[in-house]
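Note that one protein chain of the assembly has been removed; the remaining protein chains are unaltered in position.
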Amino acid sequence: MSARSRRVLATAATGALLVGFTAACSSSGSDSAGGKVTLRYGIWDAVQQPALQKSIDAFEEAHPNITVKIELNAWAQYWSKLQTQMAGRSAPDVFWDHVGYFPQFAKQGVLTDLSPYIKADKVDLSVYDPKLTAGWKQGDKQYGLPKDWDTIEQVYNKTMLKTAGLTEADLSGLTWNPDDGGTFVKALQKLTLDENGKHPDETGFDSKNVKQYGLALASPNGQTDWWDFATQNGCKLQDKAWGKWTIDQPSCVQAIQFIQDLRLKYHVAVPAAVTNTPNGAALPAVLARKQTAVVWDGSWDLSAYQTSLKGNFGVALLPSGPAGQGTVYNGLSNALYAGSKHPKEAWELVKWLGSEQSEKIITAAGTVWPSIPTLNKDFVAAWKKQGVDVSAFAKGAEGTTIGYPLTTTSSTYNVKVLDPFNQVWLGKQTPQKAADTVNSASNAAVN
Amino acid sequence: MESTRDSPVPPTPALTARPVVGPPPRRRLRQILEAYALLTPSLVGFVLFLVAPIIGVVVISFFDWNLMGSPRFVGLANYREMMGDSEVWRSVRNTLYYVALNIPAQTVLALLLALAMNRRLRGGKVIRVLFVLPWMAMPVALGIIWNWAFDPEHGAVNQFLSLLGISGPEWLSSTTWAMPVLASINVWQYTGYTMLFLLAGLQAIPESLYEAADIDGVTGFQRFFRITLPLLRPSMLFVLVTNVIGSFQMFDTVYVMTQGGPNGSTDTLNFHIYQQAFQLFRTGYASAIAMLLFALILLVTAAQFLYFRKRTVYDFS
Partner (left out) sequence: MRTHRTITTAFGRTGLYVVLIAGALLSIGPYLMTLNAAFKRPQDLLSTNAWTPAHPATFGNFADVWNQYGMSSFLAHTLFVTVVVTLGQVVFSAMGAYAFARLEFPGRDLLFWGYIATMMVPQMITLVPLFLMMRQLGLVDTFAGLILPTVFGTPYGIFLVRQHFRTIPKDLEAAARIDGAGTWTILVKIMLPLSKPILATLATITFINTWNNLIWPLIITNSDRTKVITVGISALQGQHVSDLPHIVLAGAALALLPLIAVFLMFQRHIVRSIALTGLK
């Protein structure tokens, strides 16, 4: 064998070695060796992970033959990764499901109907808030056990409120109307100051040099801004659950117009160029740097506010509109993948995560409200310890609420809604036009 | 591709004396075998991990598929829809605009930088690292930082401009400025990286050529356009081809900073593909658009190769 061929062979051998080496380093993939089962659990919130892990530790103790591995992926990549995994039939056994995606998943048959399991194990669904359970039902199939709930309320900076001479009670009892803004705008005007200390209702107010605004709003699809105003104005986002979008109705458009006015007419809300998704600053950042006194945000962001404001914030109820109170009431679920190789064990996990013991562990950490209403007080207590009264969220949940729209066209809506509404907030598009465009595009989606 | 010359350097005897006849047949066979032996590892990767997935994409483009259910054959329906889809053509325009903003600026700056760095400089090593740093930083962190920087009121850019007495625009909320902002970020990110290649290319030009030119009394300008630039073409070709290909596929910055807005002004083809495949459950349609993007890049790249083929010197002896 010539020197040259020896060299070539050596190279080929190196190559083969490399491949062999890396293949050997790969996992054997056995997730059920000798009776032991490994389950994969997909989530997207790193903040909730520690509490979840505690609950899972308890689960593993009770089920020595089951190991659970949490797979954390950022929200931004969660859904694309999940779908790709589904294409390869290798999605996690249990995963967090969202109302925006659930209808599509149910339609495509990638979720397991839990009703047979629920019946067999005699799981009592009445412990959950019925609104939440209904959100995961289609016909008589139950596609997930409720995991938590959240609503939107007003989060405010305590010091800034005090300086303006307002109390939380003041903030919780406001009303707005599309004509003159009502007591809501009046309060926000008190909280808005330009560089010279003038309020918007005073002469000489310089709207180009505002030091502090009364309110900051932001939402990629409306959940933390216009959906709430819309509900308070009597608008229905859909004609019925699993039905068509109806956001082009006058009551909805009026609410959208009112938000545009808050920014461009009354000058009490932070300009859209600062808060528009995705380039805008996040609401906790806007509040933290004192650019606004109040934000409308969901209970999921509480830890972010605590990190930056350390107890110097409070939660007040949303104002009432012409049709009364209203907020968006939503919740996630734990879903069982239809392609799971260990459905029985996965059901055990889902059952556990929906149990009172598990929820007690998780609620004590104060990261999310529980789906079992009797545990709400634990959540409030966890936050009272940190110096914040979060009960306004629970109060709002008891009042008038709308759920996240249930429709297979949610994904289309979420993609189509961002740009036109960003334009509305910037004052470059009329609310009616934007609503019309988004409404027809969403309803036309053939999914 | 044969090497032609258009430089003022006199050809050496060894090259011009080479006969045009090819090597003897047995030698040829041996060369072919050797070539394929050398190519085998990369061919394995090429076929398995590049060609096969691309064939997969082509196949998927004839189906309607949402990744979760079964694919449904639709023939040319995706392509027909794409031809009439105004949003797709808007993406094409946006992408071309982005590439036009990005590549010339990046290449010229990188070239100037490479020329400047092509000398003994105090702290040259440090400066080099600093220029390359933007390319090395993780995109996810950069997204956060750049969104902060372009915040219309609290961001570094507008704060700096206000020091100069200029009232900065709304940047990422402005249909005029959003795309230029994305292009500038990309220029910032890749100029140092591009500079590396051009610097290596400059270093490969033999000193003897410049010495000969000096003796002939050539001016700095002439020296640049008659010697440096022509001999830099192999590096230029590489830099332009790879940067253009990369530029057409820009995604991260759009995803983190604008999501295609405002008013669709930054909706690039690759972002559109992502939206269709992963947010709108239309993988088949996304695949068809990917084929359109491929065709576009192929056209531009072929044009570049053609332009350079006639003008490139490879052998500097």
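To keep things simple, chains are lettered A and B as they appear, and every chain counts its residues starting from 1.
Keep in mind that, in the parts below, contacts are C-beta pairs under 8 Å (C-beta built on N, C-alpha and C of every residue); 3 or more make two chains touch, one makes a residue touch a chain.
What you see is a predicted model, and the numbers here were worked out from it, not measured in a lab.
Note that of B:39, B:76, B:166 or B:229, the residue touching the chain absent from this view is B:39.
From the options B:99, B:199 or B:280, the residue with contact to the chain not on display is B:199. Subunit B meets the missing chain through residues 1, 3, 12, 14-15, 22, 28, 31-32, 34-36, 38-39, 41-46, 48-57, 60, 67, 113, 115-121, 125, 127-142, 144-146, 148-149, 154-156, 159, 188, 192-193, 196-197, 199-200, 203-208, 210, 220, 234-235, 237-238, 241-242, 245, 248-249, 251, 270, 273-274, 277, 283, 286-287, 290, 293-294, 297-298, 301, 314-317.
Touch with the hidden chain on the side of subunit A covers residues 2-4, 7-8, 11, 14-15, 18-19, 21-23, 25-27, 29, 40, 44-47, 69, 71-77, 81, 84-85, 87-90, 92, 278, 282-285, 288-290, 300-301, 303-304, 307-310.
By definition in this document, only the chains that are shown with their structure count from here on.
One simple way to say how far apart two chains are is to compare their mean CA positions; for subunit A and subunit B this gives 38 Å.
Put simply, subunit B touches subunit A in their complex at residues 37, 40-41, 66-69, 147-148, 150-154, 170-173, 255-264, 274-275, 277-281. Residues 8, 11-12, 15, 76, 79-80, 83-84, 86-87, 104-105, 108-110, 271-274, 276-281, 289, 291, 411-412, 414-415, 418-419, 422-423, 426, 428, 445, 447 of subunit A are the ones that touch subunit B when the two sit in their complex.
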